[in-house]
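Yeah, one chain of the complex is gone here, protein chain that is, but the others are all in their spots.
Note that the chains are named A, B and C in the order they appear, and that numbering of residues resets to 1 at the start of each chain.
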Amino acid sequence: MKGLKLSLKTEQLTRTLVPIHNLMIGRDLALIAGPCSVENEHQTIETALRVKKAGANIFRGGAFKPRTSPYSFQGLGLSGLKILSKAREETGLPIVTEILDPRDTYWVAEYADILQIGARNIQNFPLLKEAGKCGKPILLKRGMQTTLAEWLYSAEYILSEGNPHVILCERGSRTFQTFCRNTLDLSIVAAVKEISHLPVIVDPSHGTGRPDLIPPMCLAAIAAGADGIMVEVHYNPDEAICDKDQALLPDTFGEIALRSVALRAFLTSDDYQSGSSL
Amino acid sequence: MKGLKLSLKTEQLTRTLVPIHNLMIGRDLALIAGPCSVENEHQTIETALRVKKAGANIFRGGAFKPRTSPYSFQGLGLSGLKILSKAREETGLPIVTEILDPRDTYWVAEYADILQIGARNIQNFPLLKEAGKCGKPILLKRGMQTTLAEWLYSAEYILSEGNPHVILCERGSRTFQTFCRNTLDLSIVAAVKEISHLPVIVDPSHGTGRPDLIPPMCLAAIAAGADGIMVEVHYNPDEAICDKDQALLPDTFGEIALRSVALRAFLTSDDYQSGSSL
Amino acid sequence: MKGLKLSLKTEQLTRTLVPIHNLMIGRDLALIAGPCSVENEHQTIETALRVKKAGANIFRGGAFKPRTSPYSFQGLGLSGLKILSKAREETGLPIVTEILDPRDTYWVAEYADILQIGARNIQNFPLLKEAGKCGKPILLKRGMQTTLAEWLYSAEYILSEGNPHVILCERGSRTFQTFCRNTLDLSIVAAVKEISHLPVIVDPSHGTGRPDLIPPMCLAAIAAGADGIMVEVHYNPDEAICDKDQALLPDTFGEIALRSVALRAFLTSDDYQSGSSL
Partner (left out) sequence: MKGLKLSLKTEQLTRTLVPIHNLMIGRDLALIAGPCSVENEHQTIETALRVKKAGANIFRGGAFKPRTSPYSFQGLGLSGLKILSKAREETGLPIVTEILDPRDTYWVAEYADILQIGARNIQNFPLLKEAGKCGKPILLKRGMQTTLAEWLYSAEYILSEGNPHVILCERGSRTFQTFCRNTLDLSIVAAVKEISHLPVIVDPSHGTGRPDLIPPMCLAAIAAGADGIMVEVHYNPDEAICDKDQALLPDTFGEIALRSVALRAFLTSDDYQSGSSL
């Protein structure tokens, strides 16, 4: 990893804080929730209101969906972005949404507070370069089979274009195992915290694909040092167009949020850190 | 997993507790530490005394070593077992040690408190059957590329021979990634807790192979629901014959043990469980 | 794979032939050779002349290079395309070159005879859609961890935009193994020939990353049913900017080409097919 110039910790830079509205990601725990896709205004606003109430501090929702099949729902595009803006107005929550196409970066940045680059685009270099120029923080998901070095090099594509605000996101790797959708790799979270100044969060929804495993994996992520979690939540999962099997109800997310905040507070308390009370 | 008869939770059996001296694994947090190999009496006793002081409640050490090369150190065998017995006398700690050969099971069981079946033997069925007859608890490590169903079926080989005392141990899978020795899979810990009554612990030493990642991964394992941790500790890692790069000093283990106990207490407290104080 | 509409064999369409100059890929064996990158005019023309003489019928060379690090050589871009055009003029060989950015598709198509979509872009859907509109045949490499269904769905993104000329290319998967750069998967070649009408070729240069294994893997690919091979060749591998360790000399490629043609002729002979002489 000798070739990494901007993503490794230095004496001067041990921690990047990414400002999103009144949050500082890297210091404040990111609790990102929302549906896989923006399906319509009602579904989006309703879910946004409920995840806000449940403790979320950032709202997620996809307007451009990367779908394996060209015949699957591809997202609402601009209409979806407008619905997301409305959700922000209604809830005050900042919005993160995915971009797929380098041609869309500059104008989608007008609607979103954070642009997400998804797992399939981890080495889409033109998209990474545009992300480096868009003026908004970037949530950079690790790919399905990305090494630590490759992940940080992809971050460097963004950083080296002048955008210092990269948030890494682990979302599971594709492996031989079959009981989960992916194999969530929390060691890489600890490794990122060890060598890089960039914040890193965890998406256990894609990381496991199993609702029953999302709550314990959120807690494990925080114990591993993650700066936040991103969870798929739908006000009515049975109606979800994508990923309905892994969407949680807002109430379940509420319990996760409460426990995550309490766990983070415990782990970062002076007593725990100093070991004095242990 | 319809064919599993004995390892899944039932209404009658939701949690197996495995008694080891005065511990009940599955209820009491297992803190297993010790060297990769029994190298000699001094190294073993010295390490045992120091991990005991640091908080370990079970001592590990290999007398039979599964080595990739026939020309590598294969372990001290019977002499190693005698040294382990002496370590137990000196410290009071129960002993876990690996068996490789079905012919050794019955007599090694005379020396050890728990017999370990290692990752390479996850589908060594004659060994599993003997383990089912040996009268001692079995620590059954997941293989490098074992599915959840395969792991539980291997446990069933032991259970169906009449030995109810199986402790599962996740130790990382071999994947494409390169920054760690293996990819530690904490989701499978949560999955085991969800569907099986068997206790499950985590070995982040083999799971990561990197000393800097072992402490956070111990905490993450506990947050994921693990019933204990197993860590390679050597009183002087630089001298270790095997796995010297991943062995921790006893003091480092002591910090892990303190934090693990405190974290477990926090997570299992009534306040946290009920959410009343969150 | 029920959702695939255009890439599976039907009674009407059992084999797509892709016309490239006077070749019909899918019937004529594709022998594609050339350097990883277009480095300069001399290197490119010299290599093109020599692979032509050695038996190549298509010339490859990268003008846009997908590089893990933003600080690595990114290719010559337009200048590279002009050099490739000159190589075509000098040798008469059609040109295949990689595209990375959907914004480049239409104008790069002016310079190239086949556009390549590389492994990292297997699910870059905007790029696939543009490839469907560009009017040139597309060489669609399988990604590092792409299932058969995903590969064919990515082909459908191109086909469903009206471009019937998709050539699939297996180039190895990333797995746990370490002796090769990737694990070349020839079974998927046979599987594609079984279920799809699209031609499929094999790139053992990336597939193995080891010069000694490229010749036998070319023959194995043809025996598995591949419609061609793509091999990295440089007139002076020691000087190559990228992938110098896997580039072959033109003479080595010449031997591969001779043997590949002879093997294909043997396997497709009436005697062999009918079994009469066996």
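Following the convention adopted for this analysis, contacts are C-beta pairs under 8 Å (C-beta built on N, C-alpha and C of every residue); 3 or more make two chains touch, one makes a residue touch a chain.
Everything quoted here is computed from the prediction, not taken from an experiment.
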Of B:9, B:120, B:133 or B:244, the residue that touches the missing chain is B:120
Of the residues B:38, B:100, B:131 or B:190, I need the one that contacts the missing chain. B:100
Touching the left-out chain: which of C:98, C:185 or C:243? C:185
In the full complex, which residues of chain B touch the absent chain? 3, 5, 66-71, 100-103, 120-121, 123-126, 129, 144-145, 149-150, 153, 156-157, 160, 174
Residues on chain A facing the left-out chain by the touch rule are 145, 174-176
For chain C, which positions touch the chain that isn't shown here? 145, 147-149, 173, 175-180, 183-188, 190-191, 193-194, 207-208, 210, 212-213, 216-217, 219-225, 255, 258-259, 261-263, 266-267, 272, 275, 277-278
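To be clear about the criterion, only the chains that are shown with their structure count from here on.
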Taking each chain's centre as the average of its Cα atoms, which is closest to the average over all protein Cα atoms shown? A
In terms of CA centroid distance, which chain is the most far removed from chain C? B
Here the gap between chain B and chain C, centre to centre from mean Cα coordinates and rounded to Å, is 48
Centroid from C-alpha atoms only, then distance chain A to chain C, rounded to Å. What do you get? 35
Take the average of all CA coordinates in chain A, do the same for chain B, and state the distance between these two points in whole angstrom. 33
Check each residue of chain C and list the ones that touch at least two other chains. 145, 174
